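First comes the structure, then the notes that go with it.
For this depiction, one protein chain was excluded, whereas all remaining protein chains were kept in their positions.
As written, the chain order gives the labels A, B and C, with residue 1 at the start of each chain.
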Amino acid sequence: MSLFFAYLSVVAALMSALVALATNWRARLQRLAEAILRRWPHAHSVAARIFSETHYREFHRYSLFVLLGFSGLGALLAGLGTLMNGAVLTQILPFGLPWLSWHIRIDPLAGFFLCVLGLPLMAVSLYGPGYVREFEHGKHPLSALGLFTGLFVAGMELVLLADDAFLFMIAWELMSVASYFLVAYQHDHAANRRAAFLYLLMAEIGAIAIILAYGVLAGFGGGLTFDALRGASLNPLWASIAFVLGLIGFGMKAGLVPIHAWLPEAHPVAPSHISALMSGVMLKIAVYGFIRFTFDLLNQILWQWGVLVLVIGAASAVLGILYALQQQNLKRLLAYSSVENIGIVFVALGLSLIFLSSGQAHLGTLGLVAALLHALNHALFKSLLFLGAGAILHQTHEQSLENMGGLIHRMPKLAAVFLVGTLSIAALPPLNGFVSEWLIFQTALQGGLIESGVLRSLIPTASAVLALTSALAATCFVKVYGVAFLGLPRSHHIAHARDVQHRGMLGGPLLLAACCGLIGVLPTPLINGLGTLTHQLTGFVLPSVSALGWLWLTPVAPKVASYAPTLVLLGMAMVGGLCYYLLYRRTRLEPRRAEPWDCGFGGLTSAMQYTSGAFSMPIRRIFQPVFEIRESIEAQQAGPANIRIVALRYHFHVLDRAWLALYEPAGRLVLRLARGIGRLQTGNIRTYLGYSFFTLIFLLWVIS
Amino acid sequence: MAWLLAILETLLFVGAAPLLAGWIKRVKCRLQNRKAPSVFQPYRDLLKLYRKQPIAPHPASWIFRAAPYIVFASTVLAAAIVPLVAVDLPTSRIADIIVLVGFFALGRTFQVLAGMDIGTAFGGMGSSREMTISSLAEPAMLMAVFTLTMSAHTTNLSQAMNYVLDTGLVLRPSFVFALGGLILVAIAETGRIPVDNPATHLELTMIHEAMILEYSGRWLALIEWASQIKLMLYGVLIANIFFPWGIAQDFSLTTLGYGMAMIALKLAVLALVLALSEALFAKMRIFRVQEYLGFAYLLSVLGMLSHIILETAR
Amino acid sequence: MIAVYLLLGIPLAGMTLLALRGDSPEAGLLNSRLNGLALLASVWLAIDVLINGPELSSGRLLYIDSYNVYLIALTAFVGLTTSIFSGPYMAHEREIGRVTARRLRLYYAMYQGFMLAMYLVLTTNNMGVMWVAMEGATLATVLLVSLYRTPESVEAAWKYFILCGVGIAQALFGTVLLYFAAEQKLGVGGEALLWTVLHENAHALDPAILSLAFVFLLVGYGTKIGLVPLHQWLPDAHSEGPTPMSAILSGLLLNDALYAVVRCKMLVDGSLGTHLAGNLMMGFGLLSFVVAALFLHRQTDIKRLFSYSSIEHMGLMTFAFGVGSPWATFAALFHMTTHSLTKSAIFITVGHAAQLAGTQRMDRIRGLILTQPTIGWGLLIGTVAIAGFPPFGVFASEFLVLVATMDDYPWLTPLLLLGIGLAFAGLFRHIQPMVYGDVPEGQKAIKANLTPVMVHLALVLWLGLSIPTFLGNWFNQATQLISGSMPQ
Partner (left out) sequence: MAIAELTLYQQAILLLAGLIALTSFLMLGQSRLVRLVSIFALQGCLLAAATALAATVLDYPHLYVSAALSFLLKGAVIPILLQRLIHRMGLHRVMDTIDHPARVMMAGSALVVFSYYVSLPVVRHSTLVTLNAIAVSLAVVLLGMLLMITRRQAVAHVVGFMSIENGLFFAAVVATYGMPMVVELGVAFDVLVAAVVFGVFFFQIRSSIDSLNVDQLSKLSEADQ
C-alpha cells in the first residue's frame, strides 16, 4: 500500500514535469480537445473554457502545482504508513543495466524521510501558483521551471526508494542536475550562473566520492544491490575509507564546513519555493544518504568516525550561524543558517555513532532520534522561512535586510506566520526547534557513561558549542525579525508594500507553522512513531519516551529528565491570560499613543535605527578571527574646497574564509597546470613526430 | 495537594521577589551610606505603575504590547519549576534546567523584539547588546549546569538537589568552579554591575534599561517585576543547588517552615554579597564583557574537566 | 551473409555515384538515402547475427561476431543521422561560398568512402585488411579536413596525414610481427592473418614477439584513437574540417581504432597470459584522460573544446578496456555507444551554434538559449549528457568504470576523480556563458534541423534508463568475448 503511494508520488511529480512542457501548447491542445470531445457538447464546452486564451495559463499553472501537491501527499501517506506498521517492502523494476535492474525498497527510514519531503512539498504546492505567476510574463519560460521542479522532486523521492547503488546514484544525480537548472533558472544574472556552476561542480565531485564509497563496499560485497553491500565484510581500514568517502560525498551535498561554499551561493538565487525545497528537503536527503550509508550499509562503526562527525558538525554549526549573523541578504542568511542546522543534526549523529560504537545502544538510539527530529523540524521551519522570504521578495522585490523594516504593519498576516518560524528556529519553548535541541542536550549529557575520558570531556565541550550555537541562532533570528518586520521602514517601496493577496501564498507557510506548533507541543507520539525506524537501524526502541504518560517527554528515564511542552504552553497561557485580565480588563486604561523618546531633539527618522549590520556588530568584533571583513568608509564632501563632510557612508562585506582558503587556490592551480600542459603542444609537427618516436622507443625499451 | 503546594510556592516566589530587590537596594544604600528606602518600596513602585496609564509609541506594533505579558509569564513559569522551599513538587517535573534556560531565552527574545519594535536607536542598541551578552552567557551557564548534572546524572532540578542532599557535604572541585561560573553568569544575566547598571539613567550606558525605555504603566510594572523574579531565580538556583541544606524533602508543615526560613536566610546572605560587590566594582566597557563571560565559561569548563579527571573513579 | 556484401557494396557504389553527381542539389538527400540503405543492411545483419550467432564469410575474409556487429549498426546509424544533418549544412556552406562544386563532389564521395572504410575495418577478419582499411579511412578524410583551404585547415590536414601515416605505419609493422609469430606456428599462407585463426591459437603464439607486436599496434592505432601524447593531430583535424566530418571522426573513427586495439589485445592476452597489454592501455588511457581534461580549460574554439573531450572519453574507454574486468569491459563497450551518439549530436549542435553566431570562437557565442532555445538547450543537455550526468547513458558507464576501478585498482581512483572533476569544470566553464545570458545585439535564429540531435539524445537517455534486452545480450556476449566472463 505504502509502496503504491510512493509510486503515486513519483509519477505525480513526473506528470507535473510533463505538464510543464505544455506551457505553449494551448492551441494544439485546444484542437486536440475539440477533435476528441466533439461528441459530448458539455465536456466540449468545459474544454473550450479551459483552453481559452484567458483561462489556459491559470489552469496550466494550477495543474502543475496540484500534481506536485499530490506528489507530496502521496509521499506523506507512504511515509506514515511505513512508519506505522514498520513493514519493509521491496520490488524490482525492469529498468537499468541488463544484469542489474532497479531495486526499490521502502522501509521506516525511507518512510520517515518521505514524510520530511512530503510536508514542505505540500506547502510549496499551495504556495507556488501565486508565486510563479510573475514568471509567466518574464523572459524565462515557466516550462523550464516546472519541468525541472518535477524532475527534482521525482529525483529526491527515487533517492529515498532506491535499493541499489546504481539507481541511488541515478536518482541522486537527477536531483542535483535538476536543481542545477533551477538555480540557473534566472540565468541573466551573472551571480546565478556562477552559483549554478559552482553548485554543479561540487555536486559532481561529491557524487563521485559517493560512487567510490559504494565501490569499496561493492568490491567486498560482490554486487551493487544494497543487500550485497550490507553483506560486505570489511576490515576497519577499508571501512574507514568508505566512511570518509561517504562523509565527503554526502557532507558536500548537506553543506558541512568547509565544503559548504556552494550552498550560500546557490540557495538564495533560486526561485524562493525552490530554495525552500533545496534548503528544507534536499539537504535532508543528503542526511538520509549519510544515515543509510553509515547506520545501515556499513557493517561496523568505529568511535573515531563519531568523533570526526561530532567535530565537523560542531564546526559547521557554530561557523554557519556566525556567518549567517553577518549576512544582509535575507535568503543568503537563511542558507547559512541551513549550514548551522545541518551541523546540529550531524552533532547528534556523531553522538549517536560514538554511543553505538561503545555499545550504549539506547543512547545511540536517542542521538539518532534527536538527529531525525531536528532534520524534520529544520525541514519545516526552514521551508517556512524561505517561503516567507519569498513572499516578501514577491511583494516588494527586496532581499536586503538593510532596506526592510516595519513590515509588520504592512503585511500583518505574513508577519504573524513568520514569527512562528523565527521562534522555532531560535529553539524557544514550546516550539519544535526546542524539542530536538533539548533531546540533543540530553544525549550529550549522558556522555559520562562512556569509558574513555577523552570522549567524556569532548562530548560536553561539543554540547557547549551547541549551546553557543543556539544562543547565536536566537540572536540571528531576533535580528532578522526585528530588522525586517519591526521598527520603521528603511526604504520607500517597503513603506508601501502590500500584504500577500494570494490565499495559497499564506496557506503554505501557515500549514508549516501549524506543523511546527504541533510537533513542538506534542512531540511524544511522533517520537514513539520512530520506534520502528530505530528498531530497524539500531535494534533498539527508546524505552520510556512517555513513562509519565503521553504528556511527558522522558527520553532516558523519568528521574533523569522530563519535559511536558503541553503543560508549559498551558501554564504560559494561564499566567499570561491572568495578567492580561487583571491588568487590562480591571483597569480599563487604554494606552495613549505618543512619540518615542528622542532625547528631546525631535524628528526620529528610520535612518536612526539600528541596521542589521549594526545589530551584529558586537558579535562581529568579538569573533573577529572567524571572518574576513572588508570595510570601507566613503565620505561625501561639499562646501568650499570640499572640506566639509556632509555624509559618511559605511560599507562592510564579510567574506567566507573557506572560500579564500580552499576554492580560489584550487582554481588558480588548475589554470597553472593547464598552462603548463599547453606548452607541450607547440604546434610544430616535428615536435609531434618526436613525441610519437620517443613513445615508441620508450615502450620498446619497457617491454624488452 | 502537591499541585496546590506547588502553586502556592510559585505564588510565594513571585510575591517575594520585590522584597529581595528592596532588600538589596537597602543594603546597597547602607554601604554607600545613603539614606535607604524601606524594603517594601518596590511593591509601592509596582502599584504606582499599575495605576498609571501606559503610553505606546507610534511605531509600536502588537509585539510591543504583548511582550510584557510573555516576559512575565515565562519568568513565572521558570519560577514555578525551581524548587524554593521543597523538592519533588510536581511542577519541577514539567521542565528541567535546560528548559529553564529556554524560558529565559523566550522572555529575553520578546523583550528584545519589543525593544526593536519602537524603531529608535536606543531600542536597537539595547537589544543588540542584550543578545550579544546573553549569547555568550548561555553556553557558560549550560556548562556550569552540565557539570552539576553530570555528577548528579539528571537535569531535573529537584532530583539534582536530592542527589546533593543524599551525598551530603562533599568538597567537589567541580562544584566550586561551577558555582563561580554560575555566579558570574547570574550577574551578567540579571543585568547587575559590572555588566550593566540597573540604576543608570544615561542612555548610552544602558543595556536592559535601553530596551524598556519606552515602557510605562502596567507594562513597565510587569517587566520590572519579571526582572526582580529573575534575579531571585538565580539566587535560589545558586542557593539551592550548591547549598540545598534545609530545603524540605517532605511536605510536613514544620519542614516547610524550616525550609522557608533557610531559603530566606540564604537569599539574604547572597543579597549581601551581591550588594557588596556592586558597591566595590564599577561597570565595565561593553567590549570587556566578552572577557568577563569568557572567564565564566573557563570556570565552567574547568569544573567539567575536574569532574572528569578528578572525580570519576575509572 | 548477403547483408555484409550489401553493407560494403552500398557505400562503394555511393562513392562512385557521388563522385560524379556530388555537386547536384539533391546530393545531400542521395547521401543520406544511401546511408539509410546501409543502416537497413546493418540492421538486417544484426538480426541475422543475433539469431544465428557469429558468421564467417566464404574465404573467411569477413567475420561478424557480437562484438563488431553492434558497432556496425552504431556506425551505420551515426553515419545516417550525420548525413541527414550534413545535407542542409553543406548547402549553407555552398551558399555562403565556402566550398565549390568540385569540393562538394569530393566531400560527398569521401563521405561514402569513409563509411566504406569504417565498415571494412569492422567487418574484416584479416588483420592486414583491417590495417589497409584504417589507412584508407585516413586517406578518405584527410582531404576533407583541408576542404576550406584556409591556412589553418591545410596545416591541420597535413599534420593529420603525416602523424596518422607514421602511426599507422607502425601498426603495419606490428601486423607484420603478428603474421610472423603466427606463421611460425601455422605455416606459410593467408591463414595466419585471420583473426579467428589467430584467436584460436593465441595461446600457442610466441609471447615475446606478440608483446613486441602489441607495442607497435598500440602506438599505431593509438595515434588514431588520439591517445596522449600521440593525439596532437586530433583537435586540429576536428576543429578545422567541416562539422559533419568532425561528428563522424569523433563518433566513428576513434571508436573503430579502439576496436582494432581491443582485437589485438584479445590476441596478446591469449598469448601472454599476463596483464601487460592491459597495463599499457591503462597507462595511456589514464594519461589521455587527465591531460585532455586539463586541456579543456584553455580552449577558445568550440569544436576544439569538444575534440579534447573526445580524447578524454577515448582515454576513459581505453583505460576501462585495460582494466579488463567484466564490469569495466561492459562499461567500455557501453561507453563507446553512448559517447559516439552523444558526441556526434553535440557536434551537430555545435555546427548550428557556430553558424548562428558566425564564428567558432567561444567568447563570441553568447545567449544561445534566449536566441534559439532548441540549439541552446540541445547544446546544454548534450554537454550535461557527455559530462556523465544521469539519466543519460554516459553516466552508467562512468559509474561502472569507477566501481570496477575501485574494485581492482583502488589507488587509481583519485586520478579518475580528478580527471572527471577537471573535465566537468573545463566543459561547463565554457558552455555556461555560451548558452545562458542575454542575447548579443543582431543575433538572430537560423534555420536548423535538430531532429538528429533529439534522436541521439533520446536514445542516450533511453540507454541510460534501461538497456533493451537484445542490446544487453550483445553487450554481455561481447563482454564475455573480450574479458572472458559475463558481468553480474
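Everything that follows uses one rule, which is that contacts are C-beta pairs under 8 Å (C-beta built on N, C-alpha and C of every residue); 3 or more make two chains touch, one makes a residue touch a chain.
Keep in mind the model is a prediction, meaning the values are calculated, not measured.
For the chain that is not shown, the touched chains among those present are A, C, taking the whole complex. Considering the whole complex, the residue from C:E55, C:E183 or C:D408 that touches the absent chain is C:E183. Contact with the chain that does not appear here is found for just one residue of C:D65, C:E93 or C:D236, C:D236. Only one residue in the set C:L172, C:I302 or C:A332 touches the chain that does not appear here, and it is C:L172. Interface residues of subunit C facing the missing partner chain: 61, 126, 128-129, 131-133, 135-136, 139, 142-143, 146, 149-152, 154-159, 161-162, 165-166, 169-170, 172-173, 175-177, 179-180, 183-184, 188-190, 193, 206, 208-209, 212, 235-236, 239-240, 295, 298. In the full complex, subunit A touches the omitted chain through residues 675, 677-686, 689-690, 692-693, 696-697, 700, 704.
Definition applied: only the chains that are shown with their structure count from here on.
Listing every chain that touches subunit A and subunit B alike gives an empty result. Chain centres here are means of the Cα atoms, and by that rule the chain farthest away from subunit A is C. The leading chain pair by number of C-beta pairs in contact is A-B. Taking each chain's centre as the mean of its C-alpha atoms, subunit A lies 37 Å from subunit B. Taking the mean of the C-alpha atoms as each chain's centre, subunit B and subunit C sit 78 Å apart. Along subunit C, no residue makes contact with two or more other chains. Annotation for subunit B: no residues touch 2 or more other chains.
Interface of subunit A with subunit C (complex): residues 94-99, 101, 139, 141, 165-166, 169-170, 173-174, 176-177, 184, 187-188, 190, 193, 196-197, 200-201, 204-205, 208-209, 211-212, 214-216, 218-219, 223-224, 670-671, 673-675, 677-678, 680-681, 685, 688-689, 691-692, 695-696, 699-700, 703-704.
Subunit A makes touch with subunit B in their complex at residues 405-406, 408-409, 423, 426-429, 434, 438, 441-442, 445, 447-448, 451, 453, 456-457, 460-461, 463-465, 467-468, 470-472, 474-475, 478-479, 481-483, 486-488, 548, 552, 558-564, 567-568, 571-572, 575-576, 579-580, 583-584, 587, 589-599, 604, 606, 608-610, 614-619, 621-622.
Here subunit B touches subunit A in the complex through residues 50-59, 61-63, 65, 69-70, 72-74, 76-77, 80, 93-96, 98-99, 102-103, 105-106, 108-109, 112-113, 115-125, 127-129, 131-132, 134-139, 142-143, 146, 149-150, 153-156, 159, 203, 213-214, 217-218, 221-222, 286-287, 290, 297, 300-301, 304-305, 308-309, 312, 314, going by the rule given at the top.
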